[in-house]
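Here we show just some of the chains, and they stay where they sit in the whole.
We call the chains A, B and C, going by the order they appear; numbering starts again at 1 in every chain.
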Amino acid sequence: MKFAILINEGPYQHQATDTAFLFCKAALAKGHEIRRVFFYHDGVNNSSSLTEPPQDDRNIVQRWSKLAEEHKLDLVVCVAAALRRGIKDENLAPGFRISGLGQLVEAGIEADRLVTFGD
Amino acid sequence: MLHIVNKSPLERNALESCLRVAQGGALLLTEDAVYAATRGNAAAEKITAAMAGMKVYVLGPDLDARGMTDRLIEGVTSVGYDGFVDLVAEYPTNQSWL
Amino acid sequence: MSEGTVKKFMFVNRKAPYGTIYALESLEVVLISAAFDQDVSLVFMDDGVFQLKKGQQTKGIENKNFSPTYRALDGYDIEKLYVEQESLDARGLTEDDLLVDVTVMSKAEMGKLMETMDVVLSF
């Protein structure tokens, strides 16, 4: 089955992106396809290449990048939300791309299921 | 449809709104919403009442994290992230009550 | 690939305006969705009904008043706006307080409408 994921909150502050990540891993392990992960609202902050959590903590940004590389995921960051919050190509982590909100609507149309994670 | 709630029932109105509007289907409690399905929580009776009309699930890893696994009320099913995926696949539509 | 597919999208607005950005950024998705020729419904319930309140004046908080955009929605062929009666009642609002024409329905009717959707986005 084809899933699309919407993430509305940033890393560390809310658990939403953790839950989304573990959901994606489980879905991929079951052989489902993740059509796209769309980052909106403060969710765009998940793509900052400058995050540096304490060594004994999970690295939320890096594990998204790694999952994207392993499974060829399409991680899309909303351009309007990103500009408001200071995410640009220069601080965009590997595996993410910045694009328009149309990518969210398109994902909703093309995927069998859209699941939202937020606050 | 599958209703997903991730907010504590004693802090926010998300669970209450969901239960007010939902017409059957299933309810999955995740993150801070898992407290709603624990014995002694003031919201637990809302969950018990809801079970008459819908199946109620809770995300087990979130219960564990909060040290509440042994307090899950009867009739609620604990699932892992794979069970979460199955629920989303099973119901044609889902809604996260943010 | 999405050529010709028409899905029923529902945007559920449950938060008050200005205190958080969800109402505004939800509206931005709604406007974009119009370009995809989908079957779009907007729901306002809980504090989301406050988004439609007439008379918003945001100068004092130095923020942008985006409420006039709701009036522009029908220009985008977005005409299905639903408001839950119980949410209005709990906030002392009536249809006359809202700046656009909406269909007011009960909580049960709202729940049934949600069941007919393909994609539900909640902000």
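Definition applied: a residue touches a chain if its C-beta (ideal position, glycine included) is under 8 Å from a C-beta of that chain, and two chains touch if they have at least 3 such contacts.
All of these numbers come straight from a predicted model, not from anything done at the bench.
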Would you state the complete complex's composition as copy numbers of each displayed chain label? A x2, B x2, C x2
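Here is the rule we go by: only the chains that are shown with their structure count from here on.
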For chain B and chain C, what's the span in angstrom between their mean Cα positions? 26
Multi-partner residues of chain B (at least 2 other chains): 94-96, 98
Residues in chain A with touches to at least two other chains are numbered 8, 116, 118
Once bound in the complex, which stretches of chain A touch chain C? 6, 8, 40-41, 80-81, 100-102, 104-106, 108-110, 114, 116, 118
Would you pull the chain A residues touching chain B in the complex into a rising list? 1, 3, 8, 15-16, 19, 22-23, 25-27, 29-30, 32, 113, 115-119
Complex contact set, residues of chain C against chain A: 1-2, 5, 7, 9, 21-22, 25, 28-29, 32-33, 35-36, 38, 119, 121-123
